[in-house]
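Here the complex is missing one protein chain, while the rest keep their positions.
First chain written, first letter: the chains are A and B, and each begins at residue 1.
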Amino acid sequence: MNKEDWKKKQKTCKERDFRFTTVSDLPVKPLYLPDDIRDFDYDKKLSYPGEFPFTRGVYTNMYRGRLWTMRQFSGFGTAKDTNERYKYLLKHGQTGLSVAFDFPTLYGRDSDDPFSQGEVGKCGVAIDTLRDMEILFDGIPLDKISTSMTINPPAAILLAMYIVVGEKQGVLAEVLTGTIQNDMLKEYQAQKTWIYPPEPSLRIITDILEYCSEHVPKWNTISISGYHIREAGSTALQELAFTLANGLTYVEYGTKAGLSVDKFAPRLSFFFNSHLDFFEEIAKYRAARRIWAKVMHDKYRAQNPRSYLMRFHTQTAGCTLTAQQPENNIIRTAFQALAAVLGGTQSLHTNSMDETYALPTERAVKIALRTQQLIAHETGAANTIDPLGGSYYVEALTDELEKRTYEYFDKIDTLGGVVPAIEKGFFQREISRSAYEYQRALEHKVKYHVGINMFEEEGGADIEILKIPEEIEKNQIEELKEVKKQRNSVKVKRALKQLYSAAGNGENLMPRILDCVREYATLGEICSTLKEEFGIYHEPIIF
Amino acid sequence: MQKKIRVLIGKPGLDGHDRGVKIVAAALRDAGIEVIYTGLHQTCESIVEAAIQEDVDIIGLSILSGAHMTIFPKIINLLKQKEAEDIIVIGGGIIPEEDIKKLNEMGVKKLFTPGTSTKEIIKYVKSIVQKT
Partner (left out) sequence: MDFLKKLLKGDKLTIARTITAVENSNNSEILKEIFPYTGKAYHIGVTGPPGAGKSTLVNIVIQKLLEENKKIGIIAVDPTSPFSGGAFLGDRIRMTDLALRENVFIRSMATRGSLGGLSQKTKDVALVLDASGMDYILIETIGVGQVELDIAQVCDTTIVVLVPESGDSIQAMKAGLLEVADILVVNKGDREGCDSLILELKFAFELREQKLGWHFPVLKTIATESKGIEELISNIKSHKKYLKSSGKFEEDRKRKLALRIDELIEEKIKSHLKEFSSWRNGDQLEQLIAKVYQRKLTPYHIADEITKKIIVGKK
C-alpha cells in the first residue's frame, strides 16, 4: 500500500471525539512518516552523544557510564529536623542532596521578622545564620556529596554559608560540588520570589559567576530554571523558549561584565519540568540541548566544548498532582520521571503522592525515590542512549519546538531583550494566559485530568499527612536570639558596613558577604543592608 | 438595580505562587463579578483594610505555603475588631482536611482544595452572596 492510500483509508476509520494535541496544544498527526522529517541530516541534527549539537545527550556514554543523580528536594522545620531527613535519604540510596528552604529564607528574612509569622520551617528548612547551616550539614562530608540549593535572591549568602561550613569541616572551596539556583529572571517572570530590582539582581549574579570561576570552580553557579515557568502555567514551548532566553541573558551580562564566555558558561546548568505529555517532554529536552549548543557556538563564539553542554536537572510536575485519588500521583510521577530519563537528564527529583496536602511523609518520599530506582534498574530504559532518537514523531516534535523557540527569541528581541520584556510584563502575560486557557480546556473537557474531570470519585483521600509542629517557629526565634547574644556585635556591624560600601562602589560582593557570614550576621541583616543600596522590586500589574 | 458582587482576591504572606489566584480572579471577572486584586505579599492588616474600604462581599485568599493556620485566624480576628465580620472569608490552597475543619469552625466559610473548577467557585460565590 502507498502512503496516500493509507491516509485515505485512515480518514474513513472511526475516530474518538477528542482534539488530538499535545498538552501544550501543538497539533498531533495520526501517524508520523519519513517525510515529516524530510530534510533530516543526521550529523547536523543529531550527531552522536557527547558530540555537537548534543541532541542525543551531553555525554558519550550517558547512563551506561553513570546513572543520573537521584536528588530529592527536601527540607522542613529546623536544621536539625532536615539533617535527620537527609541522613535517612542517603541511607536509602539517594546520591545527592537538594535543600528546600522555608519562605522567610527564600525572601532573605529572618525567622523573627513580622512577615515570617506562620511561615517558619513550613515549606522548607529555616536558615537564619551560619549556625543553622552548620547543623544542617552536621555529619555530612561536603567533599563526598553534591548539594543543590534552591535559593534565589539570597543565593550569594547561602553559598557563602556553605563555603564556610566546608572550611570548618576542612574541605577546600575548590573541591565543593553543587548548585545554587540563583536564577532571578524566572523569578520576575514566574516564581515571584524577589527582593531587589532586576539590574542589581543581575549584578549580584555576575559577582557570583566571577567569584566562583576563581574560587569554587566546580560549583554550578546558576540553575537556569524552566520548572517554575511551567508550574506557573506556561506551555512546554514557553518553558523551553523563556528558559533558554534567560540563559542567554546571563551569558550576555557575564560577558558584558568582562568575563570570558568559556570561563563561566561551563558552570551554567539548567532545570526543567517534566509534565504530562510524555513525548512532548522528551522532545523538549532534546531541542533544548541542540538550541543551546548552536547559539553558544554561533552567536557567543564559545570555544570550550563544555560551554555548549546543556546539563540539566529535572523535577516531575507538581502542578499535575491531584488532591483527589492521591495514589494516582505515584503513577503520574513515574511516567514523568521516565520521560526525563529518556530525555537524558543529569539529575532527577520525583514528587511524592501527598504533596497537594503538605510536605511529604517519609513513606511517600521513599516511594518516590524507589520510582527512580525502578526506572534505573528494572525497565531497561538506561541500557541504551537516547532510545527514541530517530522516532519520526519525536524528531518532528523536536524540530517543531526548536523552530517555535527561535520565533519567541525574535519576539523577545523586538521588545528589547529579556529585562525590558519583564518590565513590560510580556512573560507574565504569556504565562497567565496559557494557565487560564489550560484551566478552561479542563473545564470544557477538551483536555483531561484523571480524578479531576474524568473518573471522579466522591469523598476525600485517606492518606497520612506530615505535620510541622507550630513550636518550631518559637524555637527557631529562641535559637536566633541565642546566636545574636553570642556573636561579636562590633565585628558584625563592621562587616555589614563594609558590605554596604561594596554594594555602592561596585566591587565584588562575595568576599564581603563571606565576612558577614563568618561573623554570624543574619540572612535578614545582610539582605536589608543590600536593600538600602539596591532598593526593592515592585511588580508591574499584569492580567 | 441589582447590587454588583465585589470580591477581594489576595495572596497573604510571602508565598509567590499566583497561578491559581490569577485564574480564579479572571474567572470571577468573566462571570460578571467585580474583583479587587491586591497583588502578592500582603499583610493580613492590609488585606482587611482593603476589604473594608472596598466594601467587598467576600475575601478570597490563596495560601500554598502552609501558613494557613496563622493567616486565616488573624484575618477573622481583624475583621471582628473592625466590626466587619459580615464580610465572608473563603480561600484555597494546599490545606489538609483536618485543618479545613478547624478553620471552618473558626469562621472561614469555605476552603477549596486543588482541582476545584472555577465554575464551582463562581457558583459558590454567587449563591453565598445571595443568601446574605
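Keep this in mind: a residue touches a chain if its C-beta (ideal position, glycine included) is under 8 Å from a C-beta of that chain, and two chains touch if they have at least 3 such contacts.
From a predicted model like this one, the values you see are computed outputs, not experimental measurements.
Colleague: Could you run through the displayed chains and say which ones the absent chain touches?
Modeller: Per the touch rule above, the missing chain touches A, B.
Colleague: Of the residues B:K82, B:K101 or B:K119, I need the one that contacts the missing chain.
Modeller: Per the contact definition at the top, the residue touching the missing chain is B:K82.
Colleague: Just checking the interface: what residues of subunit A touch the absent partner chain?
Modeller: 538-539, 541, 543
Colleague: Mind listing the subunit B residues that contact the chain we can't see here?
Modeller: 1-4, 25-26, 28-39, 42, 45-46, 49-50, 52-55, 82-84
One rule holds for everything that comes next: only the chains that are shown with their structure count from here on.
Colleague: Which whole number of Å gives the spacing of the CA centres of subunit A and subunit B?
Modeller: Those two chain centres are 30 Å apart.
Colleague: Could you list, by residue number, the parts of subunit B that touch subunit A in their complex?
Modeller: It comes out as residues 13-19, 22-23, 25-27, 37, 39-41, 43, 65-67, 69-71, 94-98, 113-115, 117-119.
Colleague: Touching residues of subunit A toward subunit B in the complex: what are they?
Modeller: Touching subunit B from subunit A are residues 103-104, 106-107, 109, 114-119, 122-123, 187, 191-193, 231-233, 319, 321-324, 355-359, 432, 435-436, 439, 442-443, 449, 451-453, 460-461, 465, 467-468, 470, 539, 541, 543.
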